[in-house]
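Before anything else, here's the structure in question.
Heads up, one of the protein chains got dropped from this complex, but the rest are sitting where they should.
Up next, chain A:
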(Lines give C-alpha, C1' and ligand atoms only; values in the text may rest on other atoms or scores of the structure.)
Protein backbone atom coordinates (compact mmCIF):
# COMPACT_ATOMS: atom_id res chain seq x y z
CA UNK A 1 0.00 0.00 0.00
CA UNK A 2 1.53 3.19 -1.04
CA UNK A 3 1.36 6.18 1.12
CA UNK A 4 0.74 9.37 -0.66
CA UNK A 5 3.57 11.83 -1.05
CA UNK A 6 2.15 14.14 1.45
CA UNK A 7 1.60 11.41 3.96
CA UNK A 8 5.16 10.21 3.54
CA UNK A 9 6.43 13.71 4.04
CA UNK A 10 4.46 14.08 7.21
CA UNK A 11 5.70 10.78 8.57
CA UNK A 12 9.28 11.76 7.75
CA UNK A 13 9.00 15.08 9.54
CA UNK A 14 7.40 13.43 12.56
CA UNK A 15 10.01 10.71 12.80
CA UNK A 16 12.88 13.17 12.45
CA UNK A 17 11.37 15.30 15.17
CA UNK A 18 10.98 12.22 17.34
CA UNK A 19 14.60 11.19 16.82
CA UNK A 20 15.83 14.68 17.56
CA UNK A 21 13.85 14.99 20.72
CA UNK A 22 14.19 11.49 22.11
CA UNK A 23 17.72 10.64 21.05
CA UNK A 24 19.41 13.88 20.07
CA UNK A 25 18.69 16.15 22.98
CA UNK A 26 19.72 13.70 25.73
CA UNK A 27 22.84 12.78 23.74
CA UNK A 28 23.82 16.39 23.38
CA UNK A 29 23.15 17.02 27.04
CA UNK A 30 25.26 14.10 28.17
CA UNK A 31 28.17 14.79 25.86
CA UNK A 32 28.43 18.44 26.86
CA UNK A 33 28.29 17.64 30.54
CA UNK A 34 31.38 18.14 32.62
CA UNK A 35 32.45 15.38 34.93
CA UNK A 36 31.83 16.43 38.47
CA UNK A 37 32.58 14.03 41.24
CA UNK A 38 30.40 14.13 44.31
CA UNK A 39 31.41 16.43 47.16
CA UNK A 40 30.10 16.17 50.74
CA UNK A 41 28.42 19.55 50.55
CA UNK A 42 26.10 19.09 53.51
CA UNK A 43 28.97 18.17 55.82
CA UNK A 44 30.91 21.17 54.58
CA UNK A 45 28.00 23.43 55.40
CA UNK A 46 27.88 21.88 58.88
CA UNK A 47 31.55 22.57 59.41
CA UNK A 48 31.25 26.11 58.12
CA UNK A 49 29.30 27.05 61.21
CA UNK A 50 32.48 26.35 63.20
CA UNK A 51 31.31 25.56 66.67
CA UNK A 52 34.47 24.84 68.49
CA UNK A 53 34.75 23.53 71.98
CA UNK A 54 38.08 23.85 73.70
CA UNK A 55 38.59 21.98 76.91
CA UNK A 56 41.59 22.02 79.14
CA UNK A 57 42.19 19.70 82.06
CA UNK A 58 43.39 21.40 85.18
CA UNK A 59 44.46 19.38 88.17
CA UNK A 60 44.31 21.28 91.43
CA UNK A 61 46.41 20.05 94.32
CA UNK A 62 45.85 21.51 97.78
CA UNK A 63 48.91 21.72 99.97
CA UNK A 64 48.87 21.30 103.70
CA UNK A 65 47.45 24.24 105.46
CA UNK A 66 45.00 25.23 102.80
CA UNK A 67 42.12 22.91 103.61
CA UNK A 68 41.22 21.14 106.80
CA UNK A 69 40.93 17.35 106.69
CA UNK A 70 37.16 17.53 107.08
CA UNK A 71 36.90 19.86 104.13
CA UNK A 72 39.20 17.61 102.20
CA UNK A 73 36.68 14.83 102.27
CA UNK A 74 33.97 17.05 100.91
CA UNK A 75 35.85 18.48 97.98
CA UNK A 76 34.14 17.43 94.76
CA UNK A 77 36.23 15.35 92.45
CA UNK A 78 35.41 17.04 89.19
CA UNK A 79 33.82 20.26 88.30
CA UNK A 80 33.34 21.77 84.92
CA UNK A 81 33.15 25.37 84.02
CA UNK A 82 31.72 26.53 80.76
CA UNK A 83 32.10 29.83 79.08
CA UNK A 84 30.45 30.62 75.83
CA UNK A 85 31.65 33.36 73.60
CA UNK A 86 30.38 34.37 70.26
CA UNK A 87 32.84 35.76 67.83
CA UNK A 88 31.58 37.62 64.82
CA UNK A 89 28.05 36.42 65.07
CA UNK A 90 28.11 32.97 63.63
CA UNK A 91 30.94 31.43 65.57
CA UNK A 92 30.36 30.16 69.02
CA UNK A 93 33.24 28.88 70.98
CA UNK A 94 32.80 27.16 74.28
CA UNK A 95 35.56 27.11 76.77
CA UNK A 96 34.95 24.04 78.79
CA UNK A 97 37.28 23.63 81.65
CA UNK A 98 37.20 20.40 83.54
CA UNK A 99 38.63 20.80 86.95
CA UNK A 100 39.56 17.58 88.53
CA UNK A 101 39.97 18.27 92.18
CA UNK A 102 42.59 16.25 93.80
CA UNK A 103 43.48 16.67 97.40
CA UNK A 104 46.82 15.13 97.75
CA UNK A 105 48.25 16.73 100.81
CA UNK A 106 51.81 16.31 99.74
CA UNK A 107 53.68 18.88 101.60
CA UNK A 108 57.19 17.66 101.65
CA UNK A 109 57.82 19.76 98.61
CA UNK A 110 56.79 22.90 100.29
CA UNK A 111 58.85 22.72 103.43
CA UNK A 112 62.07 24.17 102.21
CA UNK A 113 62.65 27.80 101.58
CA UNK A 114 64.16 27.26 98.24
CA UNK A 115 61.72 27.42 95.44
CA UNK A 116 61.76 23.75 94.75
CA UNK A 117 59.16 23.13 92.15
CA UNK A 118 57.48 19.74 92.16
CA UNK A 119 57.98 19.48 88.47
CA UNK A 120 61.64 18.84 88.95
CA UNK A 121 60.75 15.51 90.38
CA UNK A 122 59.09 13.04 88.13
CA UNK A 123 55.82 13.64 89.87
CA UNK A 124 53.59 13.75 86.90
CA UNK A 125 54.37 14.15 83.28
CA UNK A 126 51.36 16.19 82.40
CA UNK A 127 50.09 15.44 78.94
CA UNK A 128 50.10 18.41 76.65
CA UNK A 129 47.08 20.61 77.04
CA UNK A 130 46.67 19.98 80.74
CA UNK A 131 47.88 21.90 83.76
CA UNK A 132 48.60 21.26 87.40
CA UNK A 133 47.96 24.04 89.87
CA UNK A 134 49.27 23.75 93.39
CA UNK A 135 47.42 25.80 95.96
CA UNK A 136 49.65 26.89 98.80
CA UNK A 137 48.69 28.61 102.03
CA UNK A 138 48.91 32.33 102.35
CA UNK A 139 51.64 32.23 104.90
CA UNK A 140 53.93 30.16 102.79
CA UNK A 141 57.35 31.61 102.26
CA UNK A 142 57.95 29.90 98.97
CA UNK A 143 56.95 32.88 96.94
CA UNK A 144 58.18 36.43 97.41
CA UNK A 145 55.94 38.92 99.13
CA UNK A 146 54.23 40.58 96.22
CA UNK A 147 53.96 37.51 94.04
CA UNK A 148 50.79 35.48 94.20
CA UNK A 149 51.24 33.13 91.29
CA UNK A 150 54.36 31.43 90.05
CA UNK A 151 54.36 29.79 86.64
CA UNK A 152 56.98 27.11 86.20
CA UNK A 153 58.77 25.86 83.13
CA UNK A 154 56.72 22.73 82.78
CA UNK A 155 52.99 22.73 83.00
CA UNK A 156 52.67 23.66 86.66
CA UNK A 157 51.80 26.74 88.60
CA UNK A 158 51.80 27.73 92.24
CA UNK A 159 48.84 29.69 93.46
CA UNK A 160 48.82 31.41 96.81
CA UNK A 161 45.51 31.73 98.60
CA UNK A 162 44.51 35.31 99.20
CA UNK A 163 44.53 36.91 102.63
CA UNK A 164 40.75 36.88 102.97
CA UNK A 165 40.77 33.10 103.07
CA UNK A 166 42.84 32.91 106.17
CA UNK A 167 40.94 30.73 108.56
CA UNK A 168 37.53 29.44 109.33
CA UNK A 169 36.12 29.78 105.87
CA UNK A 170 33.82 27.22 104.39
CA UNK A 171 34.69 25.06 101.48
CA UNK A 172 32.26 26.81 99.16
CA UNK A 173 33.80 30.15 99.86
CA UNK A 174 37.25 28.73 99.28
CA UNK A 175 36.24 27.25 95.98
CA UNK A 176 34.47 30.41 94.93
CA UNK A 177 37.60 32.37 95.75
CA UNK A 178 39.82 30.03 93.80
CA UNK A 179 37.81 29.70 90.63
CA UNK A 180 38.41 33.10 89.07
CA UNK A 181 42.08 32.98 90.01
CA UNK A 182 42.53 29.59 88.43
CA UNK A 183 40.77 30.92 85.37
CA UNK A 184 43.25 33.75 85.25
CA UNK A 185 46.13 31.30 85.41
CA UNK A 186 44.54 29.34 82.64
CA UNK A 187 44.25 32.43 80.49
CA UNK A 188 47.93 33.07 80.81
CA UNK A 189 49.06 29.50 80.38
CA UNK A 190 46.62 28.01 77.91
CA UNK A 191 44.30 30.18 75.93
CA UNK A 192 42.40 33.36 76.34
CA UNK A 193 39.68 35.03 74.36
CA UNK A 194 42.14 37.36 72.69
CA UNK A 195 44.37 34.52 71.59
CA UNK A 196 41.54 32.62 70.00
CA UNK A 197 40.23 35.71 68.26
CA UNK A 198 43.69 36.43 66.94
CA UNK A 199 43.97 32.87 65.64
CA UNK A 200 40.72 33.37 63.77
CA UNK A 201 41.82 36.61 62.20
CA UNK A 202 41.17 35.22 58.73
CA UNK A 203 37.49 34.77 59.29
CA UNK A 204 36.80 37.66 61.58
CA UNK A 205 36.88 41.33 60.87
CA UNK A 206 39.37 42.09 63.51
CA UNK A 207 38.38 45.02 65.69
CA UNK A 208 40.40 44.37 68.79
CA UNK A 209 40.63 46.11 72.08
CA UNK A 210 44.34 46.20 72.33
CA UNK A 211 46.64 47.06 69.51
CA UNK A 212 49.28 44.70 70.78
CA UNK A 213 47.41 41.76 69.43
CA UNK A 214 47.29 43.27 65.95
CA UNK A 215 51.01 43.71 66.11
CA UNK A 216 51.34 40.13 67.33
CA UNK A 217 49.24 38.76 64.53
CA UNK A 218 51.17 40.74 61.96
CA UNK A 219 54.51 39.72 63.34
CA UNK A 220 54.15 35.99 63.57
CA UNK A 221 54.11 33.77 60.55
CA UNK A 222 50.89 32.11 59.62
CA UNK A 223 50.55 28.44 60.33
CA UNK A 224 52.46 26.47 57.74
CA UNK A 225 53.54 22.84 57.56
CA UNK A 226 57.20 23.81 57.45
CA UNK A 227 59.60 26.70 57.75
CA UNK A 228 63.04 27.32 56.30
CA UNK A 229 65.55 29.08 58.53
CA UNK A 230 68.69 30.64 57.12
CA UNK A 231 71.53 32.02 59.22
CA UNK A 232 73.79 34.43 57.38
CA UNK A 233 77.04 36.02 58.48
CA UNK A 234 77.65 39.36 56.75
CA UNK A 235 81.25 40.43 56.61
CA UNK A 236 81.61 43.70 54.73
CA UNK A 237 85.29 44.06 55.49
CA UNK A 238 87.20 40.80 55.04
CA UNK A 239 90.46 42.73 54.82
CA UNK A 240 90.17 43.72 58.45
CA UNK A 241 88.24 40.87 59.99
CA UNK A 242 88.63 37.18 59.52
CA UNK A 243 85.53 35.80 61.18
CA UNK A 244 85.04 32.31 62.50
CA UNK A 245 81.69 31.13 63.66
CA UNK A 246 80.89 27.59 64.70
CA UNK A 247 77.43 27.67 63.24
CA UNK A 248 76.95 23.93 63.05
CA UNK A 249 77.74 23.40 66.70
CA UNK A 250 75.73 26.41 67.75
CA UNK A 251 72.69 25.29 65.80
CA UNK A 252 73.01 21.80 67.19
CA UNK A 253 73.34 23.00 70.78
CA UNK A 254 71.06 25.98 70.95
CA UNK A 255 68.56 25.99 68.14
CA UNK A 256 67.92 22.33 67.48
CA UNK A 257 66.41 21.59 70.94
CA UNK A 258 63.81 24.29 70.37
CA UNK A 259 63.00 23.03 66.90
CA UNK A 260 62.78 19.45 68.13
CA UNK A 261 60.34 20.59 70.78
CA UNK A 262 58.34 22.40 68.12
CA UNK A 263 58.26 19.41 65.81
CA UNK A 264 54.56 18.66 66.43
CA UNK A 265 53.82 22.14 65.19
CA UNK A 266 55.91 22.27 62.02
CA UNK A 267 58.97 20.94 60.24
CA UNK A 268 62.06 23.08 60.09
CA UNK A 269 65.03 23.06 57.80
CA UNK A 270 68.13 25.09 58.59
CA UNK A 271 70.98 26.28 56.46
CA UNK A 272 73.65 28.91 56.80
CA UNK A 273 75.85 31.05 54.61
CA UNK A 274 78.55 33.68 54.79
CA UNK A 275 78.38 36.78 52.62
CA UNK A 276 81.33 39.03 51.96
CA UNK A 277 81.36 42.68 50.93
CA UNK A 278 77.71 43.18 51.76
CA UNK A 279 77.14 46.62 53.21
CA UNK A 280 74.09 47.65 55.15
CA UNK A 281 72.99 50.28 52.72
CA UNK A 282 72.44 52.93 55.36
CA UNK A 283 75.11 55.33 56.53
CA UNK A 284 75.44 55.29 60.30
CA UNK A 285 75.97 58.52 62.14
CA UNK A 286 78.81 59.14 64.49
CA UNK A 287 77.59 59.93 67.99
CA UNK A 288 80.24 61.87 69.88
CA UNK A 289 78.57 61.37 73.25
CA UNK A 290 79.08 57.63 73.00
CA UNK A 291 82.05 57.82 70.61
CA UNK A 292 80.44 55.21 68.48
CA UNK A 293 78.42 54.96 65.31
CA UNK A 294 74.68 54.72 65.72
CA UNK A 295 71.80 53.64 63.58
CA UNK A 296 68.57 55.17 64.64
CA UNK A 297 65.31 53.34 64.53
CA UNK A 298 63.88 55.13 61.51
CA UNK A 299 66.72 54.16 59.22
CA UNK A 300 66.49 50.51 60.21
CA UNK A 301 63.58 49.99 57.88
CA UNK A 302 65.79 50.71 54.89
CA UNK A 303 68.51 48.32 55.90
CA UNK A 304 66.79 45.16 54.89
CA UNK A 305 66.02 45.71 51.23
CA UNK A 306 69.54 46.12 49.80
CA UNK A 307 70.68 43.13 51.80
CA UNK A 308 67.78 40.95 50.81
CA UNK A 309 68.73 41.13 47.19
CA UNK A 310 72.01 39.42 48.04
CA UNK A 311 70.63 36.67 50.21
CA UNK A 312 70.24 33.52 48.26
CA UNK A 313 67.61 31.03 49.13
CA UNK A 314 68.05 27.33 49.32
CA UNK A 315 64.35 26.71 49.58
CA UNK A 316 62.85 24.35 47.08
CA UNK A 317 59.43 24.27 48.71
CA UNK A 318 56.92 27.05 49.10
CA UNK A 319 57.44 27.27 52.85
CA UNK A 320 58.05 30.66 54.42
CA UNK A 321 61.69 31.60 54.91
CA UNK A 322 63.09 33.13 58.10
CA UNK A 323 66.37 34.99 57.70
CA UNK A 324 68.68 35.68 60.61
CA UNK A 325 71.58 37.93 59.78
CA UNK A 326 74.66 38.59 61.86
CA UNK A 327 76.34 41.78 60.72
CA UNK A 328 79.88 42.57 61.78
CA UNK A 329 80.53 46.24 61.02
CA UNK A 330 83.61 47.18 59.07
CA UNK A 331 86.62 48.60 60.85
CA UNK A 332 85.84 52.21 59.88
CA UNK A 333 82.38 52.07 61.36
CA UNK A 334 83.10 50.12 64.51
CA UNK A 335 81.55 50.07 67.04
CA UNK A 336 78.01 50.32 65.71
CA UNK A 337 75.04 50.56 68.04
CA UNK A 338 71.35 50.56 67.40
CA UNK A 339 69.25 53.23 69.00
CA UNK A 340 65.65 52.89 69.92
CA UNK A 341 62.96 55.33 68.92
CA UNK A 342 63.57 57.50 71.92
CA UNK A 343 67.33 57.30 71.47
CA UNK A 344 67.65 54.72 74.20
CA UNK A 345 70.25 52.02 74.22
CA UNK A 346 69.41 48.58 72.94
CA UNK A 347 71.26 45.92 74.94
CA UNK A 348 70.77 43.16 72.41
CA UNK A 349 71.87 45.39 69.50
CA UNK A 350 69.38 43.65 67.29
CA UNK A 351 66.11 44.26 65.53
CA UNK A 352 63.62 42.10 63.71
CA UNK A 353 61.10 42.57 60.94
CA UNK A 354 57.67 40.92 61.11
CA UNK A 355 57.35 37.83 58.97
CA UNK A 356 60.86 38.20 57.68
CA UNK A 357 63.56 37.57 60.27
CA UNK A 358 66.09 39.38 62.40
CA UNK A 359 69.37 41.25 62.16
CA UNK A 360 71.94 41.52 64.91
CA UNK A 361 74.95 43.81 64.88
CA UNK A 362 78.01 42.27 66.51
CA UNK A 363 80.83 44.63 67.35
CA UNK A 364 84.30 43.15 67.24
CA UNK A 365 86.49 46.11 68.06
CA UNK A 366 86.89 44.67 71.54
CA UNK A 367 88.79 41.75 70.08
CA UNK A 368 91.49 43.82 68.51
CA UNK A 369 94.02 43.59 71.26
CA UNK A 370 96.79 46.08 71.78
CA UNK A 371 98.36 46.19 68.34
CA UNK A 372 95.96 44.82 65.85
CA UNK A 373 97.42 43.40 62.70
CA UNK A 374 94.79 43.25 60.05
CA UNK A 375 93.14 40.93 59.23
CA UNK A 376 92.30 40.05 62.82
CA UNK A 377 91.14 36.53 63.62
CA UNK A 378 87.91 36.72 65.54
CA UNK A 379 85.92 33.90 67.07
CA UNK A 380 82.33 34.92 67.42
CA UNK A 381 80.65 34.22 70.76
CA UNK A 382 77.85 32.04 69.49
CA UNK A 383 76.07 31.78 72.85
CA UNK A 384 75.35 35.48 72.92
CA UNK A 385 74.38 35.57 69.25
CA UNK A 386 72.13 32.57 69.47
CA UNK A 387 70.48 33.96 72.59
CA UNK A 388 69.29 36.92 70.59
CA UNK A 389 68.34 34.84 67.57
CA UNK A 390 66.39 32.44 69.75
CA UNK A 391 64.41 35.29 71.24
CA UNK A 392 63.65 36.62 67.75
CA UNK A 393 62.73 33.15 66.55
CA UNK A 394 60.27 32.80 69.41
CA UNK A 395 58.61 36.06 68.50
CA UNK A 396 58.44 35.29 64.81
CA UNK A 397 56.94 31.87 65.37
CA UNK A 398 54.17 33.29 67.50
CA UNK A 399 55.24 32.32 71.01
CA UNK A 400 53.81 35.42 72.61
CA UNK A 401 55.64 36.91 75.46
CA UNK A 402 53.03 39.36 76.51
CA UNK A 403 53.40 40.86 79.94
CA UNK A 404 51.74 38.70 82.56
CA UNK A 405 49.14 40.23 84.88
CA UNK A 406 50.36 41.87 88.09
CA UNK A 407 51.32 39.52 90.87
CA UNK A 408 52.49 36.82 88.46
CA UNK A 409 56.03 35.58 88.33
CA UNK A 410 56.99 33.59 85.27
CA UNK A 411 59.99 31.28 85.40
CA UNK A 412 62.61 31.94 82.78
CA UNK A 413 62.40 29.47 79.98
CA UNK A 414 65.09 26.85 80.04
CA UNK A 415 67.89 26.27 77.64
CA UNK A 416 65.56 25.05 74.96
CA UNK A 417 64.06 28.50 74.87
CA UNK A 418 60.50 27.34 75.19
CA UNK A 419 58.51 26.42 78.26
CA UNK A 420 56.07 23.53 78.02
CA UNK A 421 53.07 25.70 78.65
CA UNK A 422 54.21 28.12 75.96
CA UNK A 423 54.30 25.20 73.59
CA UNK A 424 50.78 24.34 74.68
CA UNK A 425 49.65 27.88 74.02
CA UNK A 426 51.14 27.75 70.58
CA UNK A 427 49.49 24.42 69.90
CA UNK A 428 46.09 25.68 71.00
CA UNK A 429 46.22 28.73 68.78
CA UNK A 430 47.67 26.76 65.85
CA UNK A 431 44.98 24.10 66.12
CA UNK A 432 42.24 26.69 66.11
CA UNK A 433 43.89 28.58 63.27
CA UNK A 434 44.33 25.42 61.21
CA UNK A 435 40.77 24.31 61.75
CA UNK A 436 39.43 27.74 60.85
CA UNK A 437 41.62 28.07 57.77
CA UNK A 438 40.84 24.58 56.52
CA UNK A 439 37.13 25.19 57.03
CA UNK A 440 37.27 28.46 55.14
CA UNK A 441 39.22 26.85 52.31
CA UNK A 442 36.82 23.96 51.94
CA UNK A 443 33.78 26.17 52.16
CA UNK A 444 35.02 28.59 49.56
CA UNK A 445 36.05 25.72 47.30
CA UNK A 446 32.58 24.20 47.57
CA UNK A 447 31.04 27.58 46.83
CA UNK A 448 33.31 28.14 43.87
CA UNK A 449 32.58 24.76 42.35
CA UNK A 450 28.92 25.29 42.90
CA UNK A 451 28.89 28.67 41.21
CA UNK A 452 30.89 27.79 38.13
CA UNK A 453 29.27 24.91 36.37
CA UNK A 454 32.03 24.48 33.81
CA UNK A 455 34.79 23.25 36.07
CA UNK A 456 35.56 19.55 35.97
CA UNK A 457 35.84 18.00 39.43
CA UNK A 458 38.13 15.05 39.25
CA UNK A 459 38.02 12.10 41.58
CA UNK A 460 41.25 13.02 43.31
CA UNK A 461 39.87 16.42 44.27
CA UNK A 462 36.72 14.87 45.67
CA UNK A 463 38.85 12.45 47.63
CA UNK A 464 41.02 15.24 49.04
CA UNK A 465 37.94 17.18 50.05
CA UNK A 466 36.44 14.15 51.75
CA UNK A 467 39.62 13.44 53.65
CA UNK A 468 39.86 17.09 54.66
CA UNK A 469 36.30 16.99 55.97
CA UNK A 470 37.03 13.82 57.92
CA UNK A 471 40.20 15.25 59.43
CA UNK A 472 38.37 18.43 60.39
CA UNK A 473 35.64 16.51 62.14
CA UNK A 474 38.23 14.48 64.01
CA UNK A 475 40.18 17.59 64.95
CA UNK A 476 37.07 19.26 66.36
CA UNK A 477 36.25 16.12 68.31
CA UNK A 478 39.75 15.92 69.77
CA UNK A 479 39.66 19.57 70.76
CA UNK A 480 36.45 18.84 72.60
CA UNK A 481 38.00 15.90 74.35
CA UNK A 482 41.05 17.92 75.31
CA UNK A 483 43.62 15.83 73.45
CA UNK A 484 45.72 18.67 72.17
CA UNK A 485 48.37 16.59 70.44
CA UNK A 486 45.92 14.64 68.34
CA UNK A 487 43.87 17.73 67.62
CA UNK A 488 46.91 19.52 66.21
CA UNK A 489 47.85 16.53 64.13
CA UNK A 490 44.40 16.16 62.63
CA UNK A 491 44.19 19.87 61.99
CA UNK A 492 47.49 19.74 60.12
CA UNK A 493 46.22 16.87 57.99
CA UNK A 494 43.06 18.83 57.32
CA UNK A 495 45.03 21.86 56.20
CA UNK A 496 47.23 19.81 53.89
CA UNK A 497 44.31 18.08 52.26
CA UNK A 498 42.25 21.22 51.86
CA UNK A 499 45.13 23.20 50.38
CA UNK A 500 45.89 20.39 47.99
CA UNK A 501 42.28 20.32 46.87
CA UNK A 502 41.96 24.09 46.54
CA UNK A 503 45.22 24.62 44.68
CA UNK A 504 44.88 21.66 42.38
CA UNK A 505 46.05 22.77 38.91
CA UNK A 506 43.04 21.24 37.20
CA UNK A 507 40.60 23.63 38.85
CA UNK A 508 41.32 26.52 36.58
CA UNK A 509 38.17 28.02 35.19
CA UNK A 510 39.23 29.51 31.93
CA UNK A 511 36.08 29.34 29.95
CA UNK A 512 33.69 32.11 30.50
CA UNK A 513 30.94 32.06 27.93
CA UNK A 514 28.68 35.03 27.87
CA UNK A 515 25.20 34.16 26.71
CA UNK A 516 25.46 35.84 23.36
CA UNK A 517 28.55 33.77 22.53
CA UNK A 518 26.70 30.60 23.42
CA UNK A 519 23.91 31.52 21.05
CA UNK A 520 26.40 32.37 18.36
CA UNK A 521 27.88 28.87 18.60
CA UNK A 522 24.69 26.85 18.70
CA UNK A 523 22.48 28.68 16.28
CA UNK A 524 24.43 27.93 13.06
CA UNK A 525 24.47 24.26 14.04
CA UNK A 526 20.94 23.69 15.12
CA UNK A 527 18.88 26.26 13.31
CA UNK A 528 19.26 24.94 9.75
CA UNK A 529 18.24 21.52 10.99
CA UNK A 530 15.38 22.60 13.16
CA UNK A 531 13.68 25.09 10.86
CA UNK A 532 12.38 22.59 8.26
CA UNK A 533 11.25 20.21 10.99
CA UNK A 534 9.44 22.93 12.86
CA UNK A 535 7.78 24.23 9.73
CA UNK A 536 6.57 20.79 8.67
CA UNK A 537 5.31 20.11 12.18
CA UNK A 538 3.42 23.38 12.07
CA UNK A 539 1.97 22.43 8.68
CA UNK A 540 0.83 19.06 10.07
CA UNK A 541 -0.80 20.73 13.02
CA UNK A 542 -2.58 23.34 10.87
CA UNK A 543 -3.85 20.66 8.44
CA UNK A 544 -5.08 18.54 11.33
CA UNK A 545 -6.91 21.51 12.69
CA UNK A 546 -8.40 22.24 9.25
CA UNK A 547 -9.62 18.67 9.00
CA UNK A 548 -11.19 18.90 12.40
CA UNK A 549 -13.00 22.04 11.39
CA UNK A 550 -14.49 20.63 8.25
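Miscellaneous remarks
Just so we're on the same page, a residue touches a chain if its C-beta (ideal position, glycine included) is under 8 Å from a C-beta of that chain, and two chains touch if they have at least 3 such contacts; residues count from 1.
Basically, contacts and distances are computed from a predicted model.
Per its UniProt entry, the chain excluded from the display bears the name "GPI-anchor transamidase", taken from "COMM domain-containing protein 2 isoform X2", "GPI-anchor transamidase", "Isocitrate dehydrogenase [NAD] subunit, mitochondrial" or "LRC58 protein".
Among A:144, A:249 or A:453, only A:249 touches the chain that is left out of the view. The chain omitted from view is touched by exactly one of A:225, A:264, A:354 or A:375, namely A:354.
Annotation: of A:80, A:139 or A:444, A:444 touches the absent chain (contact as defined above).
Mapped onto chain A, the interface with the missing chain covers residues 201-202, 211, 214-215, 218-219, 222, 246, 248-250, 252-254, 297, 300-305, 308-309, 313, 315-316, 318, 320, 338, 340-341, 346-348, 350-356, 358, 360, 382-384, 386-388, 390-392, 394-395, 401, 412-413, 415, 417, 440-441, 444, 448, 452, 502-505, 507-510, 512, 514.
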